[in-house]
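For this view, one protein chain was removed and the others were kept in their places.
Right after this comes chain A.
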């Protein structure tokens, strides 16, 4: 991408753009663990790191020799733009011999920043089929190769070996104990020699994905067979505790009780407390933030006073919900009669639907953005309306340590219909289309502004708050807030963050862990795998946390 921009990228060439898309797609499939922001993948030869006898063309993928080619001193090489990232696990590229001179020579893996084949380089010669490693003397390795042949090179970063392929056939291990940070490289020596590289621009002749699948299976097998031996009993207790605390954390009161009964374990928090939290969460998720604040103040006096930031966030959300027409302070003005709390029996499931309305969510799986991992919960009792939910991982990296309260799939038709009524375009009017409600909202906005100023005086300026407030107020600038640049805020799914923040705060105030251990473990595992990539342990590529979540 950026590397290819140097000189030869023809912008707007549709064929090239197509190839580029295919390349991105293939690289992502082959090396899902690679974070290209940290360690970019090789995508072409580097016009900077080459001998002058080397010419590059065709988006820096074609290499031709333009030297004299009289003796070994005239040999020249070029390396790829980047070294092979360890997180690839298994890396592969191919070279097609387009035209061969008299004495073709291909060196495929030098390490040194300046390409050359004498020091620290690894290669496979076409003229005699020998392999050479760091020194001038070759070892008999494979067959010779010539015009029309496709030679591939596979670096296994798990066991630090390398093998070459010829026309899709593996020739067997060529080198062991390879050092890290190798560059794909090609060397030529005779006038007229031309080779084309394939870093993933086209399908490979060799079935590298099949080879990868073997290693994936190996590593999964290693994980599955990891000995736990005598600590089996301990493990069971740990696992039960994880499930139990997870259920309690999210307020699945009845399920947690049933689970505790079945496993003969104890629940740390008492039932009332769990139910209280559950009620507050339901209110937030239903968009009735005002009521949620009230309930919190009533049940946990002092909590919000000690967490002014949380209170401010809640109030901001309440303002947004007023615009939405869902908060009870504006609902009471609405044409429809306000619904009492009792008419929302399973309110967590009333909360937002995940789907096309929020494209952000599903594209969030890359890099350090948390991706959503579904966890299936057994439906233990009839009170559990939720059959499946999405969860976020990577909790540990989030400095604010908010625990996402899960997001919910709607299973109940009745309530889904209810929501579709509210969401339908006809009813989408500012504050539900009620004048009095709008005035209440404006007034609330002023109070919110006041709160912000008060907080500024007490704690100093807060950029986050300012931005939050600006975004919320911006909604009023558009005639159709739902379809405006900041309309995202109105998405019911946005309630989840604040909901989990509130839940964590309550738990913390009760001296209970603000995160469930399950999420801690998940976050730690994810972090570990990322750490493995940084310390060049190739197996991280096949030990993805999401492979183990179903």
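Rule of thumb we're sticking to: a residue touches a chain if its C-beta (ideal position, glycine included) is under 8 Å from a C-beta of that chain, and two chains touch if they have at least 3 such contacts; residues count from 1.
Note that in this section contacts and distances are computed from a predicted model.
Among the names given as "GRAS domain family", "Peroxisomal succinyl-coenzyme A thioesterase isoform X1", "Armadillo repeat-containing protein 8" or "Phospholipid-transporting ATPase", UniProt records the absent chain under the name "Armadillo repeat-containing protein 8". When the whole complex is considered, the residue among A:98, A:171 or A:299 that touches the unshown chain is A:171.
Considering the full assembly, A:142 is the residue among A:42, A:67, A:89 or A:142 that touches the omitted chain. In the complete complex, the hidden chain is touched by one of A:21, A:217 or A:456, namely A:217. For chain A, the list of residues touching the undisplayed chain reads 142-143, 163, 166, 168-173, 207, 210-211, 213-214, 216-217.
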